[in-house]
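The complex appears here minus one protein chain, its other protein chains still in place.
Let's look at chain A:
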């Protein structure tokens, strides 16, 4: 027997005086790295991130309350049209202000980009008029489109479509730098689900004006509003979340207090409880990393 056994090395080419099943003590711990890139979430940033979901849910609740009111004739469709027009102009104003401040920050507002913004404005104006007229002329068709289907099927269908809308919606808060030119398929699907849902709901209304008002409202709240929402900064987001949540609660109370408190509970759970659960669940996180992982190539 040799007086000094050489230390074990982690190589295969050398013949070592150790059996094949030899493992030095602690060799496993050395190469094993647990949770290496782990940044624990903290509570308040998660709450801020969850406001996007809360806003989306609150919008849907508001839309449903408005629909119920239109259906039992307690809300005049003309009021809704004027209200949504008002919201549209308010939203457009906010959009313009955001665009302006962003351009100031970017400080490269040469003639070309000014020209582009002007053209964009004309285009927006044209298309909004077009949509307005198209909706107006289509509303009699939309009213009778699924009139033959029984109400039960309509409720079930619209519930499914709204669920799809909630699941697939794009809750990412895109920073103003990345202007989402390339929209993901899921967010388009989500928008389509919401619009289809409002179309099938519209068939339960009795007159054309109500149908027009509802569809117009749905286009605003499910396509235009999310675009605006994504560009808002944190303090505005919080304010908006509060306004939307409170108004959805207030709108639901006269209809049924049970539903109103359910709405309130859902919104609170999403904003406050869910982040807390996520923060708590992090102690179970166990990510195992080691030399066997597929490396990520770094390219210039």
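Methods note: contacts are C-beta pairs under 8 Å (C-beta built on N, C-alpha and C of every residue); 3 or more make two chains touch, one makes a residue touch a chain; residues count from 1.
In the analysis below, contacts and distances are computed from a predicted model.
Asks: Which name from "Glycosyltransferase family 4 protein", "9824_t:CDS:1", "RBR-type E3 ubiquitin transferase" or "NADH-ubiquinone oxidoreductase chain 1" does UniProt give the chain that's left off?
Replies: Answer from the UniProt record of the missing subunit chain: "Glycosyltransferase family 4 protein".
Asks: Based on the whole complex, identify which of A:122, A:148 or A:294 touches the chain you can't see.
Replies: A:294
Asks: For chain A, enumerate the residues touching the unshown chain of the complex.
Replies: Residues in contact with the chain left out: 10-14, 20-21, 23, 25-29, 31-32, 287-288, 290-300.
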